[in-house]
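Here the complex is missing one protein chain, while the rest keep their positions.
On to subunit A.
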Amino acid sequence: MLLRHTPNEVAERKALTINPAKTCQPVGAMYAALGVHGCLPHSHGSQGCCAYHRSMLTRHYKEPVSAGTSSFTEGASVFGGQANLVQALDNMFTVYEPEVVAVHTTCLSETIGDDLPQITDKATKDGKVPEGKHVIYANTPSYVGTHVTGFSNMVKGMVKLAESTGVKNGKVNVIPGWVEPADMEEIKRLSALVGVDITMFPDTSGVLNGPLSGKYSMFPEGGTTVKELKSTGDAIGTLALGEWCSADAARLLDTQHKVPCKVLDMPFGLKATDRFVDALRIIAGVNVPEEVSRERGQLVDMISDMHQYFYHKKVALAGDPDQVIALTEFLVSIDMCPVHIVTGTQSKKVKARLEELTADVPFKVNIAAKGDMFLLHQWIKNEPVDLIIGNTYAKYIARDEDIPLVRFGFPIIDRVGHQYFPTVGYKGGLRLLEIILGRLLDRTDRDAPEESFELVY
């Protein structure tokens, strides 16, 4: 037993987090920043955070992740990091020639209270930011919120580049939230199929799923361009996918540039995708083409064909709020039963939404927002499940309790595929079902006694 010290009895813990279901803000800011074309993320603090964030993103995406750091030592921690950041901006624009540097703070620079707007201003005045280049920034104190908050804050930082000319450009902004590069690509494909011209930001497709060609470029082809970001102020509207990842930026665009917004769930599963497609249709005033309805029908078909394997299967779920909400809805919609749900985000709202979604589940449902994986494990020990859905770290629970695991969310550092195969939209729904079904049936095959081992299902 790898987690041999986890007791069955759940004792309340007020101070000790064990096996967290979240991490800190800056890593989210770094991921979001990579979704801007030609952007070099920069971590304002000591070099350790930056190293950790780059390592984690590299392990998850299996791609180079470059980012600068202000390399604080004790001096900077006491006297402030202005000199370090100004010097860093100079060095980065000189050596790496990015279009944009996206600065985010860390615990350290937040605690000492470094003023990012003032410092970037100074750097610009001192001529350290070349003509036509940009610096965007986000405050990402890691003792507030989670990695998801950091993502959201950096997307808000991007909105600061938006400009409005007063003339609408006929496009719809889509903020996809913290999803995989493949998901971002799928959102673009689906939107194009529906016939809507979108500007998506951030967009890590093309950046974090690059080819191997013998060439290395710190700034690959993909990513939302500065020009596109500027034009977001002229869009006819914004669809924010996910309250926790995307809504703040969309609202900021609304206040600053009068771009109306609508907050939707992340389009995982049938119903959330339906709402996304429908919203696109209404905003752009188009008819949804037959091709999209056909894709939808395939997903419905698969659900009906395989319903017997999903029906009333108990699931334990851990992940980020936007993902967990959409996934819970999807699982419930195919008659699976999420019975233990944990997210690291502290939020009454998340909890309420999850309770609402699972109201009809015919079992007792445990929900923690915020909870950790130690708690999730204890719940599983008391009420076993048929399947666990969570990130890589859930594999310790899965092994100890001998329960199949579907890897989902961030980070997944021991498998591949998540970068390339989407789980959003109807096509993504098909893939999710395929994975879930595969795990469940592998298990049936493994456990069946010889006399009832069968070829067909």
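Convention: a residue touches a chain if its C-beta (ideal position, glycine included) is under 8 Å from a C-beta of that chain, and two chains touch if they have at least 3 such contacts; residues count from 1.
Rule of thumb we're sticking to: contacts and distances are computed from a predicted model.
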{"item": "Name under which UniProt lists the unshown chain, selected from \"Nitrogenase protein alpha chain\", \"Glutaconate CoA-transferase subunit A\", \"5-oxoprolinase subunit PxpB\" or \"Sugar ABC transporter substrate-binding protein\"", "value": "\"Nitrogenase protein alpha chain\""}
{"item": "Sole contact to the chain not displayed, among A:132, A:166 or A:214", "value": "A:214"}
{"item": "Hidden partner chain, residues of subunit A it touches", "value": "2-5, 7, 11, 13-20, 22-27, 42, 45-49, 51-56, 58-59, 62-77, 84-85, 87-92, 94-96, 106-108, 110-112, 141-144, 146, 210, 212-218, 344, 374, 393, 396, 413"}
